[in-house]
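Removed: one protein chain of the complex. Kept in place: all other protein chains.
After this line comes chain A, so read on.
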Amino acid sequence: MSKYNLDYLDELEAEAIYILREVAGQFEKPALLFSGGKDSITLVHLAQKAFRPGKFPFPLVHIDTGHNFQETIDYRDDMIKRIGEKLIVGYVQDDIDNGNVVEQKGKNASRNALQTVTLLNTIAKHQFDACIGGARRDEEKARAKERIFSVRDEFGQWDPKRQRPELWNIFNGKINKGENVRVFPISNWTELDVWNYIRRENIPLPTIYFAHQRDCITRNGQLMAASEFLNMDSEDVVENRNVRFRTVGDMTCTAAVESYAFEIDDIINEISASKISERGARMDDKVSEAAMEDRKKGGYF
């Protein structure tokens, strides 16, 4: 009798593909939320493994804050052309224009919080019953509690005390009208797993993940990309630095790290040696100890 002990990347990949296929089999109108970051790029790669040579049984959905890195948008559009799948974009600007949300003021203003409203509106408009996302449990302690099939109520809220038990390889996707499920196929991956997988599979990435020269300012101890979206004043000193980004989000809340990692191997070495967590470079998580938990309860990813 033979035994099969899979290498960890094979096991994580097989599990993620299994989850994606469960979404396809269980839901009427799923969507894959695509941010342009490495995690959702990995999801798109996994979806190709799950469904090719067929088409994806869901569109990709991008919630565009309007404050994106141009490199991310270019990557997104190239990728869509390359894989031939459908993309739906929800614009935060639209919600600002029609008065659904009010833009933050002040030096540290960010559109990050406004995304939730646009996300929920986009879900409602297209009546998505499941939204696949690239969140991982190792990112943050509130995420560590989240199920792979995470049921949200009709207001998009997560209730950690009312989560369904999730047993073996069985995912219960049954929901009541108005509810919605967020699905996290790479829950069990760590940041390093994602990078090792990207290297193994040769997955192309937006250039901002690799070290490059960029004008930055230092704010609250973090290096921020100087851009028209950042409220800058005379106190802000613009310096040209050698940087890269560990996560990709809104330009106003995603900090850069000083780096000389030009190749994927360099990045893996850098992360392996790093003593700062990935979310350490996200201003939005630093607001309070329960910042992520509170945002998730409100309908954020």
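Convention: a residue touches a chain if its C-beta (ideal position, glycine included) is under 8 Å from a C-beta of that chain, and two chains touch if they have at least 3 such contacts; residues count from 1.
Methods note: contacts and distances are computed from a predicted model.
Enquirer: One chain isn't displayed here; going by UniProt, is it "sulfate adenylyltransferase", "Insulinase family protein", "Cbb3-type cytochrome c oxidase subunit I" or "Two-component system response regulator"?
Expert: "sulfate adenylyltransferase"
Enquirer: Just one of A:A113, A:I175 or A:M232 touches the chain that is missing; which is it?
Expert: Counting the whole complex, the residue in contact with the absent chain is A:I175.
Enquirer: Where the complex has a chain not shown, which of A:N68, A:T122, A:S150 or A:S187 is the residue touching it?
Expert: A:S187
Enquirer: Could you list which residues of chain A touch the chain missing from the display?
Expert: So the residues of chain A touching the missing chain come out as 1-8, 10-15, 17-18, 21-22, 24-25, 48-55, 57, 137-138, 141-142, 144-145, 160-161, 163-170, 172, 174-176, 187-188, 190, 192-193, 274-277, 280, 289-290, 293.
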